Structure formats: structure tokens, C-alpha cells
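As you look at this complex, bear in mind that one protein chain is not there, while each of the others sits in place.
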Amino acid sequence: MTQPTYTEHHPRWLRQRISTYWWLGKWAYTKFILRELSSLSVAWFVGYLLVMVRRIGESEASYRAFLERATHPVLLTLDVIAFLFIVFHALTWFAVAPQAIVAHVGKKRVAPAVIAVSHYAAWIVVSALVAWLLLRR
Amino acid sequence: MQVTRYRPEVETDTTVEEYEVPCPRDWVVLDGLNYVKDQLDGTLSYRWSCRMGVCGSCGMMVNGEPKLTCATFLADYAPGPVKVEPLRNFPVIRDLVVELGDFMRKLVAVKPWIVRSEEKSVSEGEYLQTPDELEEYKQYSMCINCMLCYAACPIYGLDPQFIGPAAIALAQRYNLDSRDEGSAERLAVLSQHEGIWGCTFVGECTQVCPKHVDPAGAIQRYKLTAAMDWAKSFVMPKGAGSRST
Partner (left out) sequence: MATTRKRPIEPLLWMLFSAGGMASALLMPVLVYLFALAVPLEWIPAPSYVHVRAVVVHPLTRLVFFGVCMLSLFHWAHRFKYTLYDGLQIKHLTELINTICYGGAVVGTVIAAYVLWRV
């Protein structure tokens, strides 16, 4: 290591490099990266559901085979983990909605709590509607 | 206290020196640093001023978290040790002193002042503002430029070109001020890639802000404003100087 030089009126500033594992340094950062990675499970299930729709279109046997294969231990484990990530995505999305969405009714500001409750209410209503639509008969 | 030292004239990296300081109930980390400088090691360099949380000078990393050292009690860390490091994501000049030029330039770039096409003359009286209009931007006016948010923001650490939380929050403070007419000018700066779009809403800036400014919220709101403005520009090419939401 050579002797560092010091030039008067021009000291050497130290710029510290960010580690590749910066996101492991603090739980808040790790949680952030996990939240971002949940988008992978969103993409995964787009694929899963499209395959399922295709099988439904083919024949009953095809559809039943699809559901049967879904119980395969490896696929099932993957789906359970991905499902947990999807729920995590939904929860974190609704948690930050009040921070990001500022609405006004006339001149008055809508309370953040109202924004939050609206989102969860919409979630419940939409889920109930979809379930009812699909499970009627 | 385990205090980071960096003396560019004799070393190329930081070292850590340990100092034993008293810990009265009402002492803050800044008091500890002042004790070190007064009694133990006069060569320690650091910034401080008001010691009451309004000037924004004394921001440092305390046990890895960005804190105002004048507002962080030593007793909370007793018996210690307490790690004191220079504010993260900024170049270190010496010991605990960091280079803030980058932020200063970015702050100026967002024009943090009332911009009007025509100023009222003094004889015409003051600009009137209702309490509701004040509420719209008051939260963002609380920023003391302490830069704890920049230390907490991993995006700023990874990409120093990112304009950063405080600059955007301060832009919003003026965008949302009913007396201001400068939204369009600020949008030109902030709609660049290293403006608001670099932000991925980690949210840590809001967590560490000592003045509850909520820069993360300001940024997300501004993304929506900028997006609306962009969409409008297809319908109305002139985009009549939109008011931010």
C-alpha cells in the first residue's frame, strides 16, 4: 500500500462501495426485496392460469388431468410458496396505498384510513364475487 | 462510543476508535461526541449546530441507523458500545464529516421557491392563503435538509444520480403551494429517469425522517401527477400548467 498523498485544499474523499448484499443488512431492506420478488409469483400464476384456461377449453379430461397434476408434491410446494408471495404482494400493496393516494372531496382531504379500508373492502368484494361466479354450480 | 475516523492525510480507509464517555440520563450522542472532542481527542471532526433538531447539521449513523445525534439519547444504548459513523451514501471528507455538494445541487435544480409568472407588487398586498391551502403542503415544508433520508435510501446509495427523497419532497412543497405557478418547470427536472422514476418506494426515507415529512408519500403522489400530466399531453398538447395532486 503506497503512502497516500495529501494535497492541500484537495483532500481525498472516501466513497464507500455498496455491497451486493446491502439488502441483507437491514430487515426493512430484506422485506423490500422480498416484496419486489413477489412479482415473480404474479408472473408464475399468469402462466399457470393461462395453461388451465387452455385445458378447460380442450376437454373435461384435460381439465381434470390438469387439476390432478396440480397436486404433484413439487408443483404443489411451488404453488403454496407462490401463493404466500401473492398474498404478501396484496397485503403490502394495500398497506402503502394510503401513502401514495391522496384524494380530496371538495376541499377536504380524505383520511388515509378511509383509503386503506376502501382497498381492503374492494379486495373482499372482488374475491367474493369471483368465488361466487365460479362456485355457483 | 466506537467512532469512525478518517484522516485522508495519513490513511486511505476508515478506522474505528473507542472512547469511554459518561452517560447521564439526559445526554445525547452529540453530547458524547462533544465530550470526546473537549476531553479525550480534540482531533475529532463532526458537524453540529443548534443541538435541538431544527438545523439538520448533526445527521450521522448511530448503530447503523441514520439519526440526528442531537435527538438520540445515549441512555437508550447503555451500556453500549454505540457505533457512530458518517452519514451513509455520501463521500466522507474527514472523520464524521460528509460531502453534501450533490444534495445542494439537486436542491437548487428543483427550484425550491415560489415561482410566479408575474409577481404582485408590495402595494397590492400579500398573497392570501386559506388554512386548507396551507395544510396541502405544510407537511413537506417541515424538511430541515438533514439528509437522513438520503442515508436511508438504497436507491441513492446505488445510483448517486438519483435526485433523492428530500429534493422531491421539497419540490412538492412548492408544487402544492397555492401561491406557486412553477409545477411545469419542476416537472421537467423531476420527470427524468433519475428523477422520480428511479424511486421504487422502499419507504425507508419516511421511516427515518425526524420531521415526519413522509418523502416517500410525496414521491408516489408526484408519480401519479406526472403520469396524469403525461397522459393529458396526448389529449391536450399544450398541457395547461396542471395543478399537482
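Letters A and B mark the chains in the order given here, with residues in each chain numbered from 1 onward.
Simple rule for what comes next: a residue touches a chain if its C-beta (ideal position, glycine included) is under 8 Å from a C-beta of that chain, and two chains touch if they have at least 3 such contacts.
A quick note: this is a predicted structure, and the numbers were derived from the prediction, not measured.
Enquirer: Considering the complete complex, identify which of A:A28, A:M52, A:A103 or A:A116 is in touch with the unshown chain.
Expert: Answering carefully, the residue with contact to the hidden chain is A:M52.
Enquirer: Quick one: say which of B:S45, B:N63 or B:S191 touches the chain that got left out.
Expert: B:S191
Enquirer: Touching the hidden chain in the complete assembly: which of B:C50, B:V108 or B:L158 does that?
Expert: B:L158
Enquirer: Take the complete complex as the reference. Which residues in subunit A touch the chain that isn't displayed?
Expert: For subunit A, the residues touching the absent chain are 18, 20, 23, 33, 36-37, 39-40, 42-43, 45-50, 52-54, 56-57, 60, 63-64, 67-68, 70-71, 76, 79-80, 82-83, 86-87, 89-90, 93-94, 122-123, 126-127, 130-131, 133-137.
Enquirer: Go through subunit B and note every residue touching the omitted chain.
Expert: Missing-chain contacts on subunit B: residues 154-155, 158-159, 188, 191-193, 197, 200, 223, 226-227, 229-231, 233.
Rule of thumb we're sticking to: only the chains that are shown with their structure count from here on.
Enquirer: How many angstrom lie between the CA centroids of subunit A and subunit B, rounded to a whole number?
Expert: A distance of 28 Å separates the two centres.
Enquirer: Could you please specify the touching residues of subunit A with respect to subunit B in the complex?
Expert: Of all residues in subunit A, those touching subunit B are 1, 4, 6, 11-16, 18, 22-23, 25-26, 28-29, 32, 36, 96, 99-102, 104, 107-109.
Enquirer: So in the complex, the part of subunit B that touches subunit A is made up of which residues?
Expert: 6, 8-14, 64, 88, 91-94, 99, 132, 135, 154, 157-158, 200-204, 206-207, 214, 216-217, 220-221, 223-224, 245
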